[in-house]
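Next up is a structure, given as structure tokens.
What follows is subunit A.
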Amino acid sequence: MNEITTAIRTVPLEHYVFLSFVLFSIGLAGALFRRNTIIILMCLELMFNSVNLLLAAFSAFHSDPSGQVFVFFIMLVAAAEVTVGLAILVMMKRNVDSVDVNQLNRLRW
Partner candidate 1 sequence: MELLVLLLIPFLSATLLAVVRPTLAARGIALVSSLATLAVALWLWYRYRGEPVMAVDLDWVPAWGLRFVLGYDGTGLLMVILTAVLFPFIIAAGFKQNLKHPSLVNALLLYAQSFMLGVFTAQNAFLFYIFYELSLLPVFFLLLYWGGERRRAITVRFFIYTLLGGLALLFGIAYCVVQEPTHSADFSALAALHLPLDTQIWLFWALFLAFAIKLPIFPFHSWQPDTYTMAPLQGTMVLGGVMLKMGLYGTLKFVFPIVPEGTAHWREWVIWLSLIGAIYAAVIAFRQRDLKRLVAYSSLSHVGLLTAGLFAWNAYGVSGSLYQAFAHAVLVVSLFYIVGAMKDRVGSSEIAAMGGLKLRTPRLAALFLLVVLNAVALPLTQSFVGEWLMFNGLWQLNGWMAFAAVTTIVLGAIYMFYAYQRVMLGPDKWQLEVHDADGGDHLFLVPLIAVTLVLGLYPAPILDLVNGPVQQMLSTFTVLR
Partner candidate 2 sequence: MVSFEQLAHLSWLVPAFPLAGALVNAALRRKLGANGSGALATLLVAASFVVSALLFWSHRPEEHPVEVVTLFDWIHVGGMSIPFAFQIDALSLTMMLIVTGVGMLIHLYSIGYMHDDPRVASFFAMLNLFTFAMLLLVMGANYLITFIGWEGVGLCSYLLIGFWYTNPAYNYAARKAFVMNRIGDVGVVLALALLFHLFGTLDYTAVLGRAGGFGVGNPLIVGATLLLFVGAMGKSAQIPLFTWLPDAMAGPTPVSALIHAATMVTAGIFLVVRSSVLFELAPFTKDVILAIGTATALLAASIGLFQNDIKKVLAYSTVSQLGYMFAALGLGAYSAGMFHVTTHAFFKALLFLGAGSVIHALGGEQDIRKMGGLKGVTKITYITFLIGTLAIAGIFPFSGFFSKDGILANAYAHSPVVYALLLFGALLTAFYMFRLLFLVFHGRYRGDRRPHESPAVITIPLIVLAVLSLGGGLLNLPHVFGGHEPMKHYLATAADGVAGEHLHLEAATEWILMGLSTVLVLLTAWYAYGRFAKRTTLDGEPADMPFLKRLIAEKWRIDELYATLFEKPYGWLSTTLFTFGENKVMTPLMNGVGNVTLRAGKVVRRLQTGNASFYLFAMVAGIIVFLLLTLYGV
């Protein structure tokens, strides 16, 4: 057991934080500059995962399993979200024959 703990500690926590920040920012930038809704959804997943990574890292470094349970719940919610999101995508494709996110502006008011 000690080996594992020392092994984990060889990488400082900051690096995990930076990594997840970078991943999150990439996902964010992608969500901003792509117009294909399905890619935006994927970017969302990417952001979810960066957060998950961060949570897992903190959980490990703080020896608290709650963080990992949180990750588990985030996965649950992400799965549900993707289901609905993709269903909306299908609807959208069927109704306006496009997956361009700007086509959704008719939901405006």
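Points to keep in mind about this one:
Keep in mind that, in the parts below, contacts are C-beta pairs under 8 Å (C-beta built on N, C-alpha and C of every residue); 3 or more make two chains touch, one makes a residue touch a chain; residues count from 1.
A quick word on the picks: all candidates are chains of the complex that A comes from, given by their letters.
It should be emphasised that the depicted structure is a prediction, and the values quoted were computed from it without experimental measurement.
All listed chains 1 or 2 share the complex with subunit A, though the touching one is 2. Within the complex formed with candidate 2, the residues of subunit A that make contact are 28, 31-32, 35, 101-102, 104-109.
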